[in-house]
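Of the protein chains in this complex, one is absent; all others appear in place.
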Amino acid sequence: MTMNDIIVKTITRIVLPFAQLYGVFVILNGHISPGGGFAGGAILGTTLILYTLVFGRKKGSKKFSHRASEIAESGGIMLFILIGLIGLMLGGSFLTNLDAGFPAGELGSILSGGMIPLLMIAIGIKVTSTMINLFNLLIDEGVHS
Amino acid sequence: MTILQDVVDNINYIGAIAVFLIGLRIVVVHSNMIKRIMGLNIMGTGVFLFFVSIGNVTGGMAPIVDPNAPGVTYINPLPSVMILTGIVVVVSVTVYSLSLVIRIFETYGTIDQEELSQMARRNHHNDR
Partner (left out) sequence: MIVEHLPILNLILFMSMALVIPLLRRQPFKITLILGFIVLGLVSVSSIYLLYHVNQFDAIHYTLGGHDTRFGIELLVDPFSALFTTIIVLLASIIYVYSSGDRTEGIEPNEYGRYYVLLFVLLMSLFGVLYTNDLFNTYVFIEILSITTCALISIKRKREAYSSAFRYVMMNELGSLSYLFGVALLYMATGITNISLIGQALQTAYETYPFNVVIALTFMMIGLGIKAAIFPFHVWLPDAHSSAPSTSSSLLSAIVIKVYVLVLIKILFRVFNVEILLDLNMRTVLLVVAGIGMIMGSVFAIAQQDVKRMLGYSSVAQIGYILLGIGLLSWEGLRASFFHILSHGLMKTALFLSAGEIIYYKRTRRVNDFDGIGFIMPVAMSVFSIAALGMIGLPFTSGFISKLYLGTALLDGRQVVFLGVLIVSSLLNVMYYLPIIILAFLKNEKYQYRLTSIERAPSTMIGPLVLLGLLIVLLGVMPQPIMQLIDAAVHTLIP
C-alpha cells in the first residue's frame, strides 16, 4: 500500500519536518497557549500516519517500530504517573503541583506552571504513539487474519 | 415574538439537541454498520456542543491569563476541558468499532446488520 506519486512524495518530504516541529511546539507551549499534549500529540501522530500512507507500512514501521510505539505508549502513562507520584511523595496528594514545591516560574514564560509542561510531554508521547498504533491496527486488521 | 426571541437566545442548545437527535435516528434506523458508527459520532458531537456551549460567556476570552491585560472576562474553561476527554473517548470507541467492522466483513462478507442476523438465523436453523 504505497502511493507512487512523485508530487505527493516530494511534498510530504518537505512538509513533514515542519509539521513535526509544529507538533512539538504545540506540546511545549501547552500551558501558556491553546493546545497542549493532546493537540500536539495528535499533530505529531498525524505526521507519522501521513508518512506511512505515502511511503508504505514497511518504511513507516522502520521509522517508528512496533516495539518502540509499545514502549512509548506504556512509557507515556508511566511518566505521567511518576510525575504525579512526586507530588504525593513531597507531602501533597497525587498530582499536587505548586503546593508540593514545583517551581512556579514567571507567568507567561515557557518555564512556568510547575509540572504541567512535564505532564504535557508525557501526554504528547502517549498520544503520538496511540495515534500511529490505532492507524496501524486498522491497516493490519485488513491485511492478514 | 417572545417565542422567536427564546429560540434565538437558546439557539445553541436547540442546535445541539437537533444534532443529537439526528445522530440517534441514524443509529436506530440504519442497518449499515459504518453508518451507525457515524451516527454515534454525530450524537456525540451533539452532546459535546451542548456541554461546551454551557461554558460560554458572552464577550469572554479564551481562558489564558495574560499578565499585560488584567480584568478581562474569560469563558468557563471546565466544560471545554471535560469535552476534550469526551472527544478522546469517542475517538477510541470509533476506532474499536471500526476494527470490529473490518473483522466482521472478513468473516461474513457483509457490513449490513440485517443480512448478518438473517445469516445467523439460517446457521441456527441448519444446526438443528
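The chains carry the letters A and B, assigned in the order they are written, with residues numbered from 1 in each.
Going forward, contacts are C-beta pairs under 8 Å (C-beta built on N, C-alpha and C of every residue); 3 or more make two chains touch, one makes a residue touch a chain.
Since the structure is predicted, the reported quantities are computational estimates derived from the model, not experimental observations.
Q: Have a look at A:10, A:33 or A:74 and name the one touching the chain we're not showing.
A: The missing chain is touched by A:74.
Q: Which candidate, A:10, A:93 or A:109, sits in contact with the chain we can't see?
A: Touches the omitted chain: A:93.
Q: Kindly state which of the options A:85, A:104 or A:138 is in contact with the chain not pictured.
A: Of these options, the touching residue for the absent chain is A:85.
Q: Which residues does chain A use to touch the chain missing from this display?
A: On the chain A side, contact with the omitted chain comes from 70-71, 73-74, 77-78, 81, 85, 87-88, 92-97, 99, 145.
Q: Give me the chain B residues in contact with the hidden chain, please.
A: Residues of chain B in contact with the hidden chain: 20, 24, 27, 33, 36, 40, 43-44, 47, 50-51, 54, 78-79, 82, 85-86, 89, 92-93, 96-97, 100-101, 103-104, 107-108, 113, 116, 120.
Note that only the chains that are shown with their structure count from here on.
Q: Rounded to a whole Å, what is the gap between the Cα centroids of chain A and chain B?
A: Roughly 25 Å separates the two chain centres.
Q: Applying the document's contact rule, which stretches of chain B touch chain A when the two form their complex?
A: 62, 64-67, 84, 88, 92, 95, 98-99, 102-103, 106
Q: What part of chain A is in contact with chain B in the complex they form?
A: For this pair, the touching residues of chain A are 32-34, 38, 107-108, 134, 137-138, 141-142, 145.
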